[in-house]
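A single protein chain has been omitted from the complex, and every remaining protein chain is retained in its original position.
Coming up: subunit A.
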Amino acid sequence: MGKTLSEKVWDEHVVRSASGEPDLLFIDLHLLHEVTSPQAFDGLRLENRTVRRPDLTLATEDHNVPTIDWDKPIADPVSRTQVETLRKNCADFGVRLHPLGDVEQGIVHVVGPQLGLTQPGMTIVCGDSHTSTHGAFGAIAFGIGTSEVEHVLATQTLTQARPKTMAVTINGSLPEGVTAKDLVLTLITHIGTGGGQGYIVEYRGQAIEELSMEARMTVCNMSIEWGAKAGLIAPDQTTFDYLADKPEAPKGADWDAAVEHWKTLRTDDDATFDQEIVLDASTMTPFVTWGTNPGQGAPLGATIPSPDDFDEPNDKVATEKALHYMGLTAGTPLREVKVDTVFVGSCTNGRIEDLRLAASILEGRTVADDTRLLVVPGSVRVRLQAEAEGLDQVFIAAGAEWRGAGCSMCLGMNPDQLAPGERSASTSNRNFEGRQGKGGRTHLVSVPVAAATAVRGTLSSPADLAPIAALQEV
C-alpha cells in the first residue's frame, strides 16, 4: 500500500524505531527565539552538554522586541535581559543569531522561509506552536516545549509517537476577495479547536493548489489552532519557483538533486488517511471570529450567535462566557461591531503579499476617526521590500502606524498591547482572552477585512467601502 506525504517525510527521518516506544526522529532545522530557549541552554550547562549541530540551528529575536526605537536599548529591563540572554547563549554555543538591528531579523517563521532554509521534506521544530507555518513547503514542522528544545539542542533528535494522518481537501476555487485566512478560519469553525488533535494534516485540493506560497503559509500556520500536530502541503512548481532564488536554497547540481527528490513527496494514489474532511472553497466568504477561541467564528455577513444556537452544554457555556468577555450581544450584525485597533502583521499575515494587499485597499483612503491601525512587517526584509515599493507611504498617508519587525501585538509581549476593554480586528492567529493585552478583545480577520475595518471603524470587507472616485467628488 502507498504512503501519504507525511508518512514519507516521517519515515525518512526515523533514526531508531522500537516496539512500544516512540520513534527517535532526526531534526533537519531547529529554530530558536528568546522566550522559550533560555532554560534549555541552562539545562545544557548544568549537564555539561553541547549543541550537537549548531550548523542546523538558527536563532532570531522576535517575541519580546520593540517595534519602535529598535536601534536603542530595550526599555523594559526584564525583556532586555531575556534578549541579552539569547545573545550570550548563541555566542557561548556557536549558534547563528539574527539580532535586533540585523537585516535578517524578524519573526522566526517569516525568516526561515525567506532565507530558503525551509525546504520540502524537512523536519523543522521551534519552541513556538506556529512552527506549523513551515509545513507549506511539504515539511513536517511543529512546535515544541522548552524541555524538547533542550533535547534537540543536545541530540538533534526528538522522541515522537507517530501521529495519525488526516486529509483536508478543499475543492473549487476561492471567490474573488476571499483569502487563505478566510479559508482556514472557516475550516476551524467547521471542525472545532480540538478537531485536529493527534493528526498530521495534509491540505490538498484545487483551492490549496491555487494558493501562493505565502497564502499556503497562512493556512499551515493556523493548523495548531484546531489542535493538529502539524499541517503540510505537497510541494509543487509553486514551491520550487518560490525557493529557486532564495539565498540558502540548493544551487546547481544540488538543486537538481533536491528537486528530483522533492517531486517524490506526494501522497501515493493508493495511500489512505485515517480521516478525511472535504470542504468547498467556492461557497466561502470573508470570515471573522466573534468569540475567545479561533473556532468561534462566522461569516462577516452573519449576526453574533446566541448560546441557544448550540446543542452541546459545553458550547452553550463557552458561548455565554465568550460573549460576556467580548462585550457582545447575540443577534447584533457583525458588521456593526465597532473596532478600536486594527493590527496587520504576525507570522500568519505579516509577509509582503499581505502588506501589498492591505496597501491596495488603503491607497487613497484614510483610517476612521477613533481607530488605530498598526502595520507590523514580519521581518526586516519584508519592511525593506515594502518601503522599496512605497507601501509604507500608503500606510502613513492613510494614518497608520508603520513599525519595525516582530511578533508585536499578536501576543502583546512587547509594549504593543490592547488596553482593557479595547477591541481589535487582528490578522494574527489567536483571539484568546487577554492574548493581545489584559482585558483586550480580539476578532481574527483576513488582511482585506482588516484594511476595510480600519477605514470604516466597524468590521467590514472591501466590498463595503465607497469607491475612491466617489470619495474624491465629495
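By our rule, a contact is a pair of C-beta atoms (placed from the backbone, for glycine too) under 8 Å apart; a residue touches a chain by one contact, two chains touch by 3 or more; residues count from 1.
Methods note: contacts and distances are computed from a predicted model.
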item	value
Listed names "ABC transporter permease subunit", "3-isopropylmalate dehydratase small subunit", "TFIIB-type zinc ribbon-containing protein" or "Acetyltransferase component of pyruvate dehydrogenase complex", with the criterion being the UniProt name of the chain not displayed	"3-isopropylmalate dehydratase small subunit"
Contact residue for the chain not shown (choose from A:Leu5, A:Leu58, A:Leu279 or A:Ala425)	A:Leu58
Option from A:Gln114, A:Gln156 or A:Thr341 whose C-beta touches the chain left out	A:Gln156
Hidden-chain contact residue, picked from the options A:Val35, A:Met166 or A:Leu265	A:Val35
Absent-chain interface as seen on subunit A, which is shown	15-16, 20-22, 24, 26, 28-29, 35-36, 38-39, 42, 47, 49, 52, 54-58, 63-64, 76, 78-79, 81-82, 85, 94, 96, 116-117, 119, 122, 127-129, 131, 143-148, 150-151, 154-157, 159, 161, 193-194, 197-198, 224, 227, 229, 248-250, 254-255, 257-258, 261, 292-293, 314, 317-318, 321, 411-413, 430, 432-435, 438-439
